[in-house]
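Let's turn to chain A:
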Amino acid sequence: MIPAYLLLLLPLLGIVYFGLLGHKEDVGRQNIRFNGVTLFLSLWLAVNVFNSGSLISAGDYFIVDSFNVYLIVLTAFVGFTTSIFSAPYMAHEQEIGKLTVNRLRLYYSMYQGFMFAMYLVLTTNNMGIMWVAMEAATLATVLLVSLYRTPESIEAAWKYFILCGVGIAQALFGTILLYYAAIQISDVDNALTWSVLYENAKLLDPEILEIAFVFMLIGYGTKIGLVPLHNWLPDAHSEGPTPMSAVLSGLLLNDALYAVVRNKMLVDGATDSHIAGYLMMGFGLLSFLVAAFFLHRQKDIKRLFSYSSIEHMGLMTFAFGIGTPFATFAALLHMTVHSLTKSAIFVTVGHAAQISGTQSIEKIRGLIKTQPQVGWGLLIGTLAIAGFPPFGVFASEFLVLLATMQSYPWLTPFLLLGIGIACAGLFRNVQPMVYGEKPEGQQAVQANLWPVMIHLAIVLWLGLAMPDFLADWFTQATILISGSAPL
Partner candidate 1 sequence: MSILLAMIQTLLFIALAPLLAGWLKGCKCHLQNRKAPSLLQPYQDLLKLTHKQPVVSKDASWLFIIAPYIIFSATVIAISVIPLIAVDLPTAASADVIVLVGFLAFARFFLALAGLDVGTAFGGMGSSREMTISTMAEPAMLMAVFTLTMTASTTNLSLAIGHVLAEGLELRPSFIFALFALILVAVAETGRIPVDNPATHLELTMIHEAMILEYSGRHLALIEWASQLKLMLYGVLIANIFFPWGIAQTLSLPALGYGLLAILGKLAILALVLAISETLLAKMRLFRVQEFLSFAYLLGLLGMLSHIILEAAR
Partner candidate 2 sequence: MEIENLDHYSQVILSLAALVTLTSFIMLAQGRLLRLVFVFALQGFMLVSATAIAAYSFDNPHLYISAAITLALKVLFIPWMLRRHILKLNMHRDVEALSNKTAIMMGGASLVVFSYYVLHPIMQNSSMILLNALSLSLAVILLGMLLMISHHQAIAHVVGFMSIENGLFFAATVSTNGMPMVVELGVAFDVLVAAVLFGIFFLHISSSIDSLDVDKMNRLNEVDQ
């Protein structure tokens, strides 16, 4: 359990450290160091879990099992690579005068604050604390969305704040209902403790839990970006600094989905009606299809890819909703590859926007000719996210399709339709940006594309051949969530 405590402690230190010393020269590198150490800690934790199974801390405050440990590693990894990207990126923003030193200090401090909230969501064993941490994640990022202080960014941040705040309030109501159901069967002290509730799920009042789950899904669903509660997401992604978009898309959405799945496990334990699954399938499919259509109408490159995030989150929600071991396995895999690919894409998008000085799709042209790494990175990233073989996204989407055919064959045409439309929507916009002549005076920028390459390489690797330990890992998580092993 020690690495878990350290994992929580370090970002807390980071908040204070950057709050005090965030004005120093090499602050970006310090951030990389902080995130590097947490990545190491998360791997240490993963090894512990791998060797000895689920860990529950003294007093039942924290839990680390095969489901959340892989998300912890993913969070730490994306946090680390994004910090590598963000150091030169934010330095460049400061050079061109978009940011002052104080805002940079705020940025780094809140970056650590966000990471802390994410780790707390993942490791806590208390459903109430999970809510608190989720809200804290909003609060940490809301000032980062408005970091540039343009009218648009302030509007986006306000929208993000209000919509997520109101949305997540519903989740708290759901949590209160859950607590009410729980104190009927257990003592007050650990009535919100997930592991205790999970063991006694059969005793919980199924009707209360079903209603509670509806509220939870609406609440955390706002954070996932499920249609029709998605309005904040494209705005917040497009107006905030790009590293923020990368971690929002790659991490925050995952963690919100994680919260929903944890709750679904309780509801499924209490009732046989599968209502939680149906709700998730419905919302997921709706988000998937609506976002696919919206991809065609975007004018802003970051909005384009944030709609793509909504689309993929919808697909994952749908797959978790199906609930068979096979579908759960696919959803877990999809979560991983989507996070990696999407954060890689946002990194390249950030550089692309810096090259052309705008985020408007119509004005970004000739990326390959200007700076081949960025252009190819964006193109390959788009190929990967659109689900082309041999990337990992293809594998996971294929598994979701197979799982759907197994359980709900009549839904497969919708999925295929959505994938097709989304693919067309992405390529009609991306193609003119990467190919073509470069506009006059367009210059290459200083960019560190190692994170992109590493991410895409891993995604490729996962698509070609999944390593055994990872497959084992996913299988263990699947057993935990759905009760039995896939295949």
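The rule is simple: a contact is a pair of C-beta atoms (placed from the backbone, for glycine too) under 8 Å apart; a residue touches a chain by one contact, two chains touch by 3 or more; residues count from 1.
Candidate selection criterion: all candidates are chains of the complex that A comes from, given by their letters.
Just so it is clear, the model here is predicted, and its values are computed rather than measured.
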Touching candidate - 1 or 2 - for chain A as found in this complex: 2
Chain A to candidate 2 touching residues, read off their complex: 126, 128-129, 131-133, 135-136, 139, 142-143, 146, 149-152, 154-159, 161-162, 165-166, 169-170, 172-173, 175-177, 179-180, 183, 188-189, 191-192, 205, 207-208, 210-211, 235, 238-239, 294, 297, 299
